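Missing here is one protein chain; the remaining ones are kept as they sit in the complex.
Note that the chains take the letters A and B in the order they are written out, and that residue 1 is the start of every chain.
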Amino acid sequence: MATQHSRSAARIMISPAVGLLLIWMIVPLVLTVYFSLLRYNLLMPGTERFVGFLNYKLFFNNPAFFTALINTLLLVGGVLIVTVVGGILLAILLDQPIWGQGIVRILVIAPFFVMPTVSALVWKNMFMNPVSGLFAEFSKAVGLQPFDFLTHAPLASIIGIVAWQWLPFATLILLTAIQSLDSEQMEAAEMDGASPLSRFWYITLPHLSRAVTVVILIQTIFLLSVFAEILVTTNGGPGVASTNLTYLVYARSLLNFDVGGGSAGGVVAIILANIVAVFLMRMIGKNLDA
Amino acid sequence: MGRITLDKVTKQFGDVQVIPPLDLTINDGEFVVFVGPSGCGKSTLLRLIAGLEDVTAGEIRIDGKPATDLPPAKRGLAMVFQSYALYPHMSVRKNIAFPMKMAGMPEDEQKRRIDNAARALNLTDYLDRRPGQLSGGQRQRVAIGRAIVREPAAFLFDEPLSNLDAALRVGMRMEISELHKKLDTTMIYVTHDQVEAMTMADKIVVLRAGNIEQVGSPLELYKAPRNTFVAGFIGSPKMNLIEGAEAGKHDATTIGIRPEHIDVSPTDGAWKGRIGVAEHLGSDTFFHVHDTGLGETLTIRAGGEVGLHHGDTVYLTPQADKIHRFDAQGLRIA
Partner (left out) sequence: MARAVSTRRKAGYTIAAWIIGFAIFFPILWTIITSFKTEAEAISSPPSFLFFNWTTENYSTVLERSNYFRHFWNSVVISLGSTVLGLIIAIPAAWSMAFVPSKHTKNVLMWMLSTKMLPPVGVLIPIYLIFRDFGLLDSRIGLVIVLTLINLPIIVWMLYTYFKEIPGEILEASRMDGATLRDEIIYVLTPMAVPGIASTLLLNVILAWNEAFWTLNLTAAKAAPLTAFIASYSSPEGLFYAKLSAASTMAIAPILILGWFSQKQLVRGLTFGAVK
């Protein structure tokens, strides 16, 4: 396949992509690390100073940081649980013979294609609003006090919104995986006397475990960076109750104009994402060998 | 016009030397078959000649002119791939026209050649169809048509019949042979099927692990195999190879006798044995004989129907002038 002629052509053809991504990776990353070692505030230009790891110390000592970190983990974990469990159940259901399967698929897939700002605002105003939202209407109808979701349970509400958006993704992936399960295997198990529950536990679930791992890893990468939903609903509040690491860095950098401190936070976020990325890359690498 | 010379051609993939230095001459108009077991390097060799792979060392000359550094397009060769490699988005006509279009040939000349090729290959009714709408044999012919219109110095075939069913294979084999007689152009044909090799070739090149074991006409290889590998590879069913005391009687380490050169009798003969499996085809009868004391199960082929069956005792006599002798290195003793 490869000869001298095609090999040199190949090198030329791949260089723009590699070059651009290299620049995209290296330049901003280096700058972020550099800024994190400075005292640099956009409101006081010209007063930048090298301060070593001071920003990091301040960042870690700030109580908001730990709250943000916990919130980040809760957000990712909460969405993962809902989407993975819900996704498995939905995938199994959609795999059954039903009438109008195509339409049901569209209904279930749709939330993933709604832009995050729209879905967040729709949930915030038309469902969770304690005065005129649908949940409030429903509570009033059954005689309960309306619950102010975004004020009293901000993180949980955001988990709900984000989970609604990502459930289709998990369902689609897991449905694809289920449909790749060899039906003969299931039939053999049935001949061997396995009940539906046993068949699920011993055959379906192990087969799905690979897809579930992929869903978890990929969703985690993206969920660490949830931003728009927070910005548009609670702005991280009340206080920092619904602030995650991404929002904290944003607030520091673009609201407080603290470039130094924000950059330190950014480095922490990168390290966190890298941990997950290592596992995901290993899975992908194994796949590329296949 | 189509004389191809390989001079110490070597091919290495990383650390693995797939083809050690190899010399071969192919004369103009010859039908040469590269044959050998899987992984012997026959396809690699073909691709080196085609220019789809670079040689690691050595020289390739086409009609005396060096071709080692020429890209495939400039070598004047045409190739028929195992999977036919037709362009799925083009009609048959456009598929066949493609090489001429690449060469910038005037359209009326293109049309003339397409019509000729289509007539020769029975494709005239299919010219406007897409490959997806054709059967395997028809696709095969389109691939050949695409090669013919280039009027190349030589045709290269890479296991073209492997994807066809048995009946179709026999028919296409004859068509390719007839094509060769008509065009009188060099053809280099790669296959793992020694029946194809024997029936189609002017010259057979037997390869093993990148090495040429023997080059010769089909009958030469049949009658005088240079070593035990070629002896066992050419001819179906395989030649019986016997070592030990019996070989010693003929002053050799190994003797070989083809299944069709052993006479069968229920009453007397040189070797006695017991029939294991007996296959009665009507036209021939094949016996697999055990317990001959020669250390091997012998395969015998008898013409017509012979009424011996599983479990029967049988006497076998090899025809003396058809016994092949090989030394301790497996090489032929004259």
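Here, a residue touches a chain if its C-beta (ideal position, glycine included) is under 8 Å from a C-beta of that chain, and two chains touch if they have at least 3 such contacts.
Computed from a predicted structure; not experimentally measured.
Student: Tell me which residue among B:Ala57, B:Ala73 or B:Leu219 touches the hidden chain in the full complex.
Tutor: B:Ala73
Student: Could you please point out the chain A residues that touch the chain left off the display?
Tutor: Spelled out for chain A, the touching residues are 1-2, 5-7, 9-14, 16-18, 20-21, 24-25, 27-29, 31-32, 35, 90, 93-101, 103-127, 131-132, 134, 137, 140-141, 164, 167-169, 172-173, 176-177, 180, 183, 210-211, 213-214, 218, 221, 224-225, 227-228, 231-233, 245-246, 249-250, 253-254, 259, 262-263, 265-267, 269-270, 272-274, 276-277, 280-281, 283-285, 287-289.
Student: For chain B, which residues reach the chain that was dropped from this view?
Tutor: 50-52, 71-73, 77-79, 81-83, 85-89, 98-99, 102-103, 146, 150
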